[in-house]
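Here it is, the structure in full.
All protein chains but one are shown in place.
For reference, chains read A, B, C, D and E in written order, and residue numbers begin at 1 within each chain.
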């Protein structure tokens, strides 16, 4: 019942390129050389999938803590890949389906990708896709097995496929033997120096004067994810412009 | 059968603003500065969700022991938020549905909220919503995964959403990785000083003379929740007015 | 199939006041002051639910070992409460239904109670209601969650509800977090002195002469439940009147 | 499907008195005073259920190792009880039904018994009835809970019920909290002395001369169940009459 | 679907005598006195079931490591028993049915056997029949319970039944309490001396000259099952006749 009811509401599954921009609402701030390096590394895989005859399937996994920007980066890379067929598999679009229906939809996207000359599939937040819960642990073995097959299955002759995965839980993916199915695993960096910290605040126009930046950065004590820093900057921005730096410092201290 | 039979009895799901008042039957007694501070802190999130372009989804969790007033406070904050769309997701309203139907109804409320310009959704007593039992432990992974998605899913462009969660079991929510999906976690205080204790009794008109208040407060030995104190005050109120303070003292001692 | 077949046989669910007497077949023998005190304590909750505006829901749990008289006492208190709506939820009346049907019937009784001005619901032998087995452990989480909601849910405005629970397994109810949902927990005493022991035998007219009472009491060595003592007295009563005391002594010794 | 197919083949469930004799094919050999004592003890419960007004439900459990004669004794006692309604609940008659159907059939027998003035229900091999397997452990909680209710449920006014249970696994019944629902637990003895051993062989006419009896008894070293001894005596009886005693000795030694 | 589809293909279940020969393709090689002794022992049970009035059900279990010849021996004994009704229950014939259908088919065979004057049922590879997997462990409790009942259920008056079971996993059968339901457990020997080893090779005409037999036997170091030895002898037989003994030696060494 549940399934069918929702199915009518969401006929289009696997968002296409146009809808991708929503997933990187706040752009990609190049807060340091690690970001550039990551984008370059990943770019090489795009090149390989285009050129190589021996490896028609190339895959890599973006892994890093919550909010470090995995989804935004995967979307950026997929969009820039120039592949004519780009699709995203995301738990958000699968809510309301049973595990068999979810596995079926994932199968459908991969089978469509196998039919296109050059495709890119983003498999976002893999632990969420397989309904993973640490307590138990529980997960959908049906979806897991479906992913395990398609993450390794070569497209047919004269077809190429690039798979970009993301996860916040590398360890779980190792235990479930998903990790090894990727050709490469790339760590997505957090903001981990004051310089990076300041450059993000500047870019966001959250704090602009050097004095204030110094004040705020002084409270920066441990690596923070880009998503969380944007949230804190917005919290600090409520009310008058004066006091932002102090408020941001306070928030950082409170949440340590 | 069960599901369907009840469904006819309860067509309206997710109580709306009008019905909210029932959930704070005994009002909000400002028994000390911690209550004021909590209301102020939470008020800032309301402000942020209205103003920020970068963070269209803001969420916070009220956590504290049984009866400390989480539901009443969540209802108060939601009512005062001024959001045109306010809904409550509560186990009371989901009794009699299977886990798929429950997940479907939760999905429906969030999808409605995403369609409104500015919404507030209260997710009350999360451990109860996911049918959590410590023995096992058992819980509905279907409902858990549905919540995990919607607690992080941004509303579409030009829509804003405030989510207020409540729980008596912060530890369980941490284990289930729900806790981290909230932008902020706020502790709801118990009554923990004699001054607070006396001010509640006065406000309730349960005990009014200073002598009696002193007598009753003398038995106050450890923090107590507001709901429990109201229950004890009512127990002590049975029978003649004289002897209330003694009876209350006795109840406190018996239940230590 | 099972469910339906039986359903036709038992249209009336939740026995009403008339049928209550069967559950205290052997009356309430006031074998000592602890019995009186318990009846008085519980009487206060009845008074409170009638009078208090702030606490429209009052609940207490009768707990004690097998056969100590919990069901008989709950029935006695419910009958004497004077509530116009009195219902009993008991595993005996739920045999043959699946867990969803059981939860549905429990829901129905509470919803009916919420519709009456002043109601009393007896929730008998809670571990049996939730199909609890120590091995596993196993239990019906569906029924458990239904109870957890209704044991805390306030009746609507201008309605009052008294809930009387019983259990032989306080520890299990604590683990399942049911215990805390009751406003008060009352221990039901066993027969634990020779005086109490003799007074029960006298009341039952099982043994009447003082000499015989002395003889029988001499074998009384450890607390015994009222139900078991009645059973032993009946066993000893088989055959001729002479020798009853000796036979009872022997039974007590054999079963130590 | 399975269920239905078989149901047509076995319309009569719960064998009645006539079919009882099959279950004590080899009679009851009174091999020693322990057998007499057991029959007498159990006879008292039959008397009690007929006479007592206070205890309309009397139950006892026959427990002992595999083959010690529990089923034969239960059948003997039930047949001799003189109850107008006598039924047996046995796993043999429930093969091919699912757990709900089994629970339903058990319910049916008890409800029929409750309708008769004076009934006797034999609940044979309880661990088998509940589909118990030590590995896991596994068992049918549906059937267990059904038994737990009916083993304690009083028949209605003016009805009497005697329940005779049997088990080879007292420990499991204790863990499942079935044991405590019986008013009394009676141990069924094995053959444990040479005198008992010889008297069985004589009664069976397996070995008749004293010399041979002495020879065979010399190999008797540890308690043996009556069913097993009958089996060994029959094995030894194959072939010529001479050598029986030696062959029996050998079998006893081989199986030690 | 699966079930039904296959059902049409295999209307006849429980292969009858004719098809038995396939299960002892390579005959019974009497490689030593242990084989003779086993056949004699088991022959006695056949005699007993024919003659005894007191024990209408006789059962024994053939147990031993993989490939030691259990199935072939059971088939031999059943065929030679002279019973008019002989059936085999084997996992091979149950592939494609669900656990309820499997239990139903097992029930059918036993019920047919109970209707025949003198029957023999082979219950082959019991751990496979109950879908046993060491990991978990997992097994079908439905099938297990069905077997537990029929392995102990006497046929009706004037009917006789011989049950021959086989297993490679005596320990598991003990844990599942199947072992004790058999009247006797017989160990099936492996080839454990050079003499036995040579006599098998001779009988198979795999190696015939004494010199070669000596050479091959020299590599015999530990007990080996008859099935495995036949396999190795065939491997060694590939290619020219010369070198067989050396090749066999090599295979034995490689697989140690």
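Everything below uses one rule, namely that a residue touches a chain if its C-beta (ideal position, glycine included) is under 8 Å from a C-beta of that chain, and two chains touch if they have at least 3 such contacts.
Keep in mind the model is a prediction, meaning the values are calculated, not measured.
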Checklist outcome for this item: In the full complex, the chain left out is in contact with A, E
Checklist outcome for this item: Missing-chain contact, candidates A:26, A:107 or A:193, resolves to A:107
Checklist outcome for this item: Out of A:47, A:210 or A:254, only one touches the absent chain, namely A:47
Checklist entry - Which one touches the absent chain: E:36, E:92 or E:174? => result E:92
Item to check | subunit E residues touching the omitted chain (full complex) | outcome: 1-3, 5-6, 9, 22, 25-26, 66, 91-92, 95-96, 98, 128, 131, 133-136, 138, 204, 230-231, 233-235, 237-239
Next on the checklist: Using the document's contact rule, name the residues of subunit A that touch the chain not shown here.
Outcome noted: 44, 47-48, 51-52, 54-55, 100-101, 103-104, 107, 111, 137, 139, 141-142, 144-146, 148-150, 153-154, 156-157, 175-177, 180, 183
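FYI, only the chains that are shown with their structure count from here on.
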Checklist outcome for this item: Between subunit C and subunit E, the fewest touch steps amount to 2
Next on the checklist: I want to confirm something about subunit A and subunit B. Since they are copies of the same sequence, is their interface symmetric in residue numbering (over half shared, so same) or not (under half, so different)?
Outcome noted: different
Next on the checklist: From the mean C-alpha coordinate of subunit C to that of subunit D, what's the distance rounded to whole Å?
Outcome noted: 33
Next on the checklist: Using the touch definition from the top, which residues of subunit E touch two or more other chains?
Outcome noted: none
Next on the checklist: According to the definition already given, which pairs of chains are in contact?
Outcome noted: A-B, B-C, C-D, D-E
